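Note that one protein chain of the assembly has been removed; the remaining protein chains are unaltered in position.
Up next is chain A:
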Amino acid sequence: MPFVALKLSEFTSTYHRSGAMPTVVLMDSSLSMTRPVSQEGSEEFQRKNLAVHGLTMLFEHMATNYKLEFTSLVAFSSLWELMVPFTRDYNTLQEALSNLEDYDKTCLESALHGVSNIVQQEWGSTCPCQVVLVTDGALGIGRGSLRHSLHTLKQRVEDKKFPLPFPFPAKMFIMCIANVEELQSTDAMDNLEQLIGLNGGEGQIFTMEGPLCLKSVQSMFGKLIDQAYTPFYAVLHCGNLASDVQVFPRPEPVLVDEEVDPIPKAVQTDLEIVGFIEIADISSPPVLSRHLVLPIAVNKEVDEVGAGTTEDAEEEPSANQMAGKSPNFCVLLHGSLKVEGMVALVQLGPEWYGMLYSQADSKKKSNLMMSLFEPGPEPLPWLGKISQLGPISDAAENPYGEDDSKSPFPLQPKNKRSYAQNVTVWIKANGLQTDVQKILRNARKLPEKTQTFYKELNRLRKAALAFGFWELLKGVAELLERECTLLPDSAHPDAAFQLSHAAQQLKLASTGDSQYSAFNHNITPLHTDFSGGGAGDRM
């Protein structure tokens, strides 16, 4: 089921990010779970035993294929308890599972509050999570029952809200140790469906088919594994160089909400490198998610290597050793990306890109990572459209310079932003005062400051004309005339000429006479016969 994303603008978008997906297993430990299941012959099972069997299967699968995933175990009845905090140690999880005790009645709401708190404390509110609720579908009675919770949904005050939807993106998988008929004979199925609905439709209800037995619980958890815990395998290509990889965590399909019916975009299984970019040029781009790219030995290759020897299963460790010793493109790529301080731009699908880079953790362990950009032809404004990025050999001259002293990035936008172009804003009085003072200060240093004086004068003139603030033009003209009368005897004669010229020009502009009040017209310094210090300064 795709995660929903909203396209808010060309660049600033919100996505429910896919990525690492910690799992919370929420195990129903109420008394009803101890109900025996009818079984011909053999030993008698409780529903709880079936649940434990299913979860064991899930944990085993994850220990093999999802070693890096974090999982926690929460048991609940009328109370809830964090049995195992988030861990990668599946033995601990398994052990806690086998030692679960039986408690009283089911109260899902408080348990879901617990899940919400545990996840937020550990991962914050942006990290997507999966919640695997294992229950027999007997959802409690009276206050605290799911039925009661759902009935009172609309009567909640702010701080007693129902925990769904979670503040973080979450998928809710409900594993029922019961079959559909049983659930439908009460309102359990309806209530569970409503629960998924409250989670924004993100999730699924699994039920058991046929008699409640080990086989059917296996098949049900098998479906969960297929749905949510299949590893993502891909081939990383760089021209003819390639490596089989596992991308972890599994990249989830992303939905971009645009005009027409959106189709979820999935990362394709062939990841193609387009080219390379310096880290300084790609410059901490925003990403949807980060993934480890782990090189894997595909069985057929191992077979080739081990061909002619035994086909014994015990061959595996030596096969792994072989894999470690045979050169792998990922390791080469990682090493060079790290040394050169570069990233590889990688295509994930049609108009969808990401980057590969070396990431080191605090323990100096280093890894090949892949970050996914927002889908679209131009994920980063400072790179431009990816389809327009080509090899440097196509350029007339190397855009990086012969000595790597230059870079074609970042791309400059067509228009400068306001903070980069010395705009005039007089909303606050001191904005206007500062601009007037600048002119007066330069006026007193004429003719040395002729250039700056007229530059500031023209800036003020333009703004005053645009704002229809003719009164200001007259006022500044008066100020300049007064400055003229206050000039000391030692002043350069040019100063007086320039001041009265500037004052006169401002006054003319303030009449609105099109000859003098044109926006693009600039007041130029008066040409005088004085060859003073100002001469070299003139425009």
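Throughout what follows, a residue touches a chain if its C-beta (ideal position, glycine included) is under 8 Å from a C-beta of that chain, and two chains touch if they have at least 3 such contacts; residues count from 1.
Here, contacts and distances are computed from a predicted model.
When the unshown chain is looked up in UniProt, the name that turns up among "Translation initiation factor eIF2B subunit gamma", "L antigen family member 3", "Integrator complex subunit 13" or "WD repeat domain-containing protein 83" is "Integrator complex subunit 13".
Residue A:423 is the one among A:79, A:153, A:263 or A:423 that touches the chain not shown. Note on the undisplayed chain: of the listed residues A:229, A:276 or A:352, the one touching it is A:276.
Contact with the chain that does not appear here is found for just one residue of A:212, A:345 or A:495, A:345. When the omitted chain is restored, the residue from A:120, A:268 or A:458 that touches it is A:120.
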